[in-house]
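In this view, the complex is presented without one of its protein chains, the others remaining in place.
Going by the order they are written in, the chains are A, B, C, D, E, F, G, H and I; count residues from 1 in each one.
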Amino acid sequence: MSSHTIDHPIATLDSSLVERLPSSALTLFEAKKKKNLSFEAIAKHIGRDEVACAALFYGQSKASGEDVKKLSELLDIDHATLEAQLTGWPDRGRTMEMPPKEPLIYRLYEIVQNYGYAYKAVLNEKFGDGIMSAISFSTHVEKETDEKGDWVKITLRGKWLPFTRF
Amino acid sequence: MSSHTIDHPIATLDSSLVERLPSSALTLFEAKKKKNLSFEAIAKHIGRDEVACAALFYGQSKASGEDVKKLSELLDIDHATLEAQLTGWPDRGRTMEMPPKEPLIYRLYEIVQNYGYAYKAVLNEKFGDGIMSAISFSTHVEKETDEKGDWVKITLRGKWLPFTRF
Amino acid sequence: MSSHTIDHPIATLDSSLVERLPSSALTLFEAKKKKNLSFEAIAKHIGRDEVACAALFYGQSKASGEDVKKLSELLDIDHATLEAQLTGWPDRGRTMEMPPKEPLIYRLYEIVQNYGYAYKAVLNEKFGDGIMSAISFSTHVEKETDEKGDWVKITLRGKWLPFTRF
Amino acid sequence: MSSHTIDHPIATLDSSLVERLPSSALTLFEAKKKKNLSFEAIAKHIGRDEVACAALFYGQSKASGEDVKKLSELLDIDHATLEAQLTGWPDRGRTMEMPPKEPLIYRLYEIVQNYGYAYKAVLNEKFGDGIMSAISFSTHVEKETDEKGDWVKITLRGKWLPFTRF
Amino acid sequence: MSSHTIDHPIATLDSSLVERLPSSALTLFEAKKKKNLSFEAIAKHIGRDEVACAALFYGQSKASGEDVKKLSELLDIDHATLEAQLTGWPDRGRTMEMPPKEPLIYRLYEIVQNYGYAYKAVLNEKFGDGIMSAISFSTHVEKETDEKGDWVKITLRGKWLPFTRF
Amino acid sequence: MSSHTIDHPIATLDSSLVERLPSSALTLFEAKKKKNLSFEAIAKHIGRDEVACAALFYGQSKASGEDVKKLSELLDIDHATLEAQLTGWPDRGRTMEMPPKEPLIYRLYEIVQNYGYAYKAVLNEKFGDGIMSAISFSTHVEKETDEKGDWVKITLRGKWLPFTRF
Amino acid sequence: MSSHTIDHPIATLDSSLVERLPSSALTLFEAKKKKNLSFEAIAKHIGRDEVACAALFYGQSKASGEDVKKLSELLDIDHATLEAQLTGWPDRGRTMEMPPKEPLIYRLYEIVQNYGYAYKAVLNEKFGDGIMSAISFSTHVEKETDEKGDWVKITLRGKWLPFTRF
Amino acid sequence: MSSHTIDHPIATLDSSLVERLPSSALTLFEAKKKKNLSFEAIAKHIGRDEVACAALFYGQSKASGEDVKKLSELLDIDHATLEAQLTGWPDRGRTMEMPPKEPLIYRLYEIVQNYGYAYKAVLNEKFGDGIMSAISFSTHVEKETDEKGDWVKITLRGKWLPFTRF
Amino acid sequence: MSSHTIDHPIATLDSSLVERLPSSALTLFEAKKKKNLSFEAIAKHIGRDEVACAALFYGQSKASGEDVKKLSELLDIDHATLEAQLTGWPDRGRTMEMPPKEPLIYRLYEIVQNYGYAYKAVLNEKFGDGIMSAISFSTHVEKETDEKGDWVKITLRGKWLPFTRF
Partner (left out) sequence: MSSHTIDHPIATLDSSLVERLPSSALTLFEAKKKKNLSFEAIAKHIGRDEVACAALFYGQSKASGEDVKKLSELLDIDHATLEAQLTGWPDRGRTMEMPPKEPLIYRLYEIVQNYGYAYKAVLNEKFGDGIMSAISFSTHVEKETDEKGDWVKITLRGKWLPFTRF
């Protein structure tokens, strides 16, 4: 974690993405860059998952009052400024043009494109008529290493919501 | 598993989807319906994951000679017919219109839309400049139940591929 | 209800829509036409809301074993045929091209387009960070008449789902 | 209502949305934030429904002279400024990209996508050949709570307009 | 009018359009062709405007019981067949891909594209906040000839619908 | 006409539309607002139809030297400034995203979508193989009132252009 | 011209294009293939330009009674059949998906994309405010050969239509 | 040429188009406007076709060192500034949204849409398997006048490129 | 080459792709399957590159008379049938929906998306103002193997075409 250098830097905000994001994004990413902190470190500090933490920076997740306080401390951001910018409800989904052009994100999209009906068939058989919630939902990323190299393991966990019969 | 009835049936093929799929899809799904077998049962028989098995039915995954043999036995399909239909390389991704209209599949798409940049930031920090492969990749679905109800847990596991420096 | 004549007919299936629908749609609509029954009458018979009943005909809602039995009786459809066609999980959303071209459906779409952010603001203030479920959901249509003419009243009722904090 | 805090704030304007909105939107939302008033409170003050009130803030509904006066008083906005910005006819529908990416608004869109033809069939049978007006129209949001949690109830009420025979 | 020959024929149905239209379209157009009747002649017989009459042939307008009777007589179509095909509610708007590629129809589309905001400004000033209905609506086509040649005059006449204040 | 007040204002320019319009649009609309003049009044002054006049303000119609002079006088705009901004050839059609989201303009678009083929059939029968010009074209708006309320009457008049035989 | 062999064949109809074309297209192209005639030869016989002749085959241009007679003779097609298929007004523009994928046609599209504004500027300066008609229009193709190889020369000739001042 | 007045002005740059063009476009068009020079006059001065000259102004064609020198002289633009702005390779095609909304440019697009396959058939028969180059290409505009009015004649001339056999 | 078995089969035609292809595609692929021949083997027989050979099967490349003869011999297809189907000019580009959904083809598309401007910059510096022809063009695929595994090497070779100065 502490090894973030120019050759393996922390994530920063691409300047061309700024206009699609809430103003808090710029504030948070600039402070993150100055402090040279990874999302892992920040997430640990505020007690949230690192994906949720990154989502919060991109305006895709809501910050609690406690989050604002801890972020303001850790990142040396004026509390009132940050609170003002993070007050309000996230307007989710607008960072991304679909289909995604970014190769890393496209691979996730491709998984949905290729395996979408397979997931549906398996989930219907296992759970019945409904969906996996993307709201009552959490996700987590892990790194696994074996002799073949590194592996990414992403877990998606969502509440099963059956269709109401009416 | 054996409890698949009219109120909780196995997955079958929507007739309006047939024309987007290879001919093997119709053969396999009709036999599955006749035998009233779930993907879990079929997957167990052929020794593959049930998502991979469903993907094979939808023409999104390649069948081995061994798969063909086992499927033909289990589902009572003429071996030569099935082999002829499953010979060839999958032409993936064409079952799905994007954005997906099916609510269950849309939720997966929405996860990519909302958390795409968060995943990218976290993965870059953890692994460097690269992507998670959707090819050197496997996925698995589990059901968890607690006092709040049922939960879907989907695992995506892919090889990390660093960008080549050239 | 019994007044359905050529000048105020029951709803039937537009032939140009058939290929986007599951095979059950044609079976059900043809029988409905033959019996000259409205969705109100059919819904009363099977004990479901008439919108849910129409959705079932269009392949947008799941039929229970009981539904199949009652529909087969009321509409004089061979039980085994109907059961075979209605077994399986609905592949929802594919009847419709978006944006809708049909004027009646477009008006509903336009309400989302115009009032979408207003709904979001009011719901967030009332309920917090989350969404109204379209799955744990029911809807109902009523007719009201006053001196100005007829009014349509559509009720949408969905479970509030708060975003998980993770 | 008076409980709007950082953890359950009032609705504010996402900075990345500003450029799609009339200038009045910024003026109104900034004053709303300063006064920390919910749409419920503002709507009560001006005697309109809270959805209509939020729509007015987003430039989707027309303000009367009386509205301008009351808003200017309640929100401490210079009357002449507000009048100048709110004079003119709303240019509706442009806040939203369709399909909506925001999960809350997408759920409303999905209802139209899935139930569109069902609504049409039921409405035609009940009312004849025509549409429900989205102009001669009002909508209202309610919160219901039972042992399962909170429920959103949205009512759409529009004049039935029969197609002219010519 | 009676001069419809190979060099100035009546309108017939392009075979490549058939699949987008209800089955009544084929029945009606084939009979029209056989009888070599213009829409003007047919419209006169059934007592409707010729645009409405053509719209009825393309499945864009509802036929009354009386229309069916008169069309069946004039065009020598079996009454029961025609009634069966014309029973039901029009599913409007699906004949056309937008933007239209047909040059004649594109010109009408272009008028909306170029003059849309001008119409809105003038109508708002004249009528207030609302729309011209396309439902409570009629249209008519006339031919005018002067020394410069022929002129098309299309009249659109719709009820003004003010937005409800709520 | 002289009754344009806050509750029934003249048309002004939506600030979010400015960037799609030529610079003359802002100049003209600001002066119009200051003078509180309707398009009817301005059109009368410059001797043009009010739709053409509004189109000119939106950059969709060419101003003559005489128009510039009269507009500059009536609206108190510096002649040289206005002339500089209105010199050049209109770059038409770019104000509008298609399909239009504005409800009033959408209704006009919907008329083309629903009646497009009907117009084509009727016009071909009446005029032969050709189109109605949208260039050698004029349009006019009228208000009619009867016991049912107000009616909009829009006239489109265009030269018939036969396809050249070559 | 007479040299059309397997290595330099005449143009025939791609089978995958058939469903987008009127039924006359298949009849004409099949006869053309059987007779092994180029458009140049056919055009000479019917006295029209070869582009117009090819357009007629693709359903993009109207056939006169004389054309039908001559085509039926030259191509040995039953006159009544051909007349029945060619009666009616062309429904133009539907053969082509835009942007064109065919490389030859894409190059023409690219010329419009790259030089569109240049043409407009030059034409406005030369002719005033208007357009070049694509209706009162003809086009012609020539082959030129010099030491560098072969050159295509396409001429587009259309009536200048000035915008009406109204 | 010298007759360019307010009623028949030279072509200038629409302000709403500026952001899609290279910085040279603004420099060149402003100088052109100040000098009140048509493209015909400028083209004559630099010895290029007027379409090529207009394309150069819109950033669609490359300027040579000689062009820069002559343009700088004729238009009184600082040579170093112009050279700096015109150095580099054109990034073609980005001025235009497709399909074009501008009526004049749309007509050219429509010609490709309607006659695309006809051109392909005729060119294949005349030249073989290949395309007309849009790169090794020139175009020219002429004005012809007869008793019916003015006619535009556009010539497209491109090298025929046969597909390589490999 | 001779090792093509069920686990490593030759390429066959996906049944869902048939309708987008010329009729020759089905004939050729069925014969190829029956003979169990790879494109490498077929290409060797007809003396063309294997990519060109595959392109010919998909209707993307022209067959010479010699090709037809050799294919008919090797694949045991009736010569007259094949000649009839392969006579005519390829209608290229229609097999593919863009963006491609097939993962293998998407990777090629992604290379253009990511490196497009880099190629342009490097090619302009190396060659001047022009393009690499995709017509006067050949391509070749090779397999390389090292300790890390297998590598694909695709070569694209096209004539440089300078923009004509005019």
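Assume contacts are C-beta pairs under 8 Å (C-beta built on N, C-alpha and C of every residue); 3 or more make two chains touch, one makes a residue touch a chain.
Just so you know, these numbers come straight off a predicted model, no measurement behind them.
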Selected residue (touches chain absent from view) among B:S61, B:T95 or B:Q113: B:S61
Interface residues of subunit B (partner: the chain not displayed): 48-49, 51-52, 61-62, 64, 89-91, 120-121, 124, 129-131, 133, 135-140, 161-166
Missing-chain contacts mapped onto subunit A: 5-7, 9-17, 33, 97, 100-103, 106
Contact footprint on subunit G, counting only the chain that is left out: 99, 101, 103, 106, 110, 113-114
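Basically, only the chains that are shown with their structure count from here on.
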Pair exhibiting more inter-chain C-beta contacts, A-I or E-F: E-F
E-G, A-I or D-E - pair sharing over half of the F-G contact pairs: D-E
Geometric centre distance via CA averages, subunit I-subunit E, whole Å: 47
Chain centre separation in whole Å, for subunit H relative to subunit G (CA means): 25
Inter-chain centre distance, subunit F versus subunit I - centres from mean C-alpha coordinates, in Å: 52
Junction residues of subunit B - those touching two or more other chains: 10-11, 17, 92-93, 96, 98-103, 106, 110, 113-114, 134
